[in-house]
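Let's look at chain A:
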Amino acid sequence: MSSMNDKLNEIMLMAGQFTFSEITKRQFSVNIKSSGLLSVLGLLRQKGFTHLSLITGIDRLNDEKFEVVYTLFCWESGETILVSTLVDRKTPVLPTIMEMWPVARFYERDVHEFFGIVFDGNPDLKPLILENWSEIPPMRKDFDPHKYSKEHFPDRKYNADFLPEGGGEDE
Partner candidate 1 sequence: MNNEQTAWERVANMLRARSLWMLYYCTGCGAIELPPTMTARFDMERFGIGPMATPRQADILLVTGYLSTKTLRRVIYSYEQMQAPKYIVGFGSCTINGGIYYDSYATINRLDLYVPVDLYLAGCMPRPEAIVNGFKNLMDKIDQGEATGWKDYEANYEWYRKNQIDALGEVYIHDEFHE
Partner candidate 2 sequence: MIITILSAIALLILAFAYTVTLEGIARKIEARIHRRCGPPFWQNFIDIFKSLTKHSISHGFIFDFGVLMALGGTIATVLFIPAGNLVVFPGLDNVFVIIYLLAIGLLGMAMSAVGSGNPNASIGIGRALTQMLGYELPFMIVLLGVFFHFRTSSLSELAVLQNSGGTYNVLIMPIGAVVGFVSLMGMLGKKPFDTFIAPAEIASGPLVEYSGKYLGLLMTQHAFGTFIEIGLFVNLFLGGGKTIWEFLLKFFLVYFLAVIISSIMPRFRVEQAVKFYWKWPLILSFIQVVIVVFIMGRRV
């Protein structure tokens, strides 16, 4: 723990303007601006957090922003850091981190397909999981999956004699 605190203090001294918050004993999270993303991730990588576990996105519809979270892991001390940035919802653009971690190519492809966030410098932003998808990216909060499912995949119609009083077909 003390080494972790020392490391964090060092990073804060070097980079300045942000603070770490502790989630549990070995998980920390930090929120930074998207302009300083590459430098902070590079710094964390030099400090021992060499394993990129996940890149994922959250849709903050009320604030009109997307939040992108990078999960980094340190093998020697077993600590996890969640680095999150906010990008604008209308034109979401972020720099790619493919040079530091080659596996980020697939995570960024996934986030691009499901949220629509463009990663500058990633040459390979084809769809990864869905095929023939022609609507808005499905993980956004203004996409209604139930309506889509009713339109495209017909349901089974049951006879009305075993539905409860007042219940419709499938609501």
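We adopt the following convention: a contact is a pair of C-beta atoms (placed from the backbone, for glycine too) under 8 Å apart; a residue touches a chain by one contact, two chains touch by 3 or more; residues count from 1.
How these were chosen: all candidates are chains of the complex that A comes from, given by their letters.
These numbers were taken from a predicted model, which means no experiment stands behind them.
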Completion exercise
Looking at 1 or 2, the one that touches chain A within this complex is 1
Exercise for the section: Within their complex, state which residues of chain A touch candidate 1. Expected result: 129-132, 138, 143, 145-146, 148-149, 152-156, 170
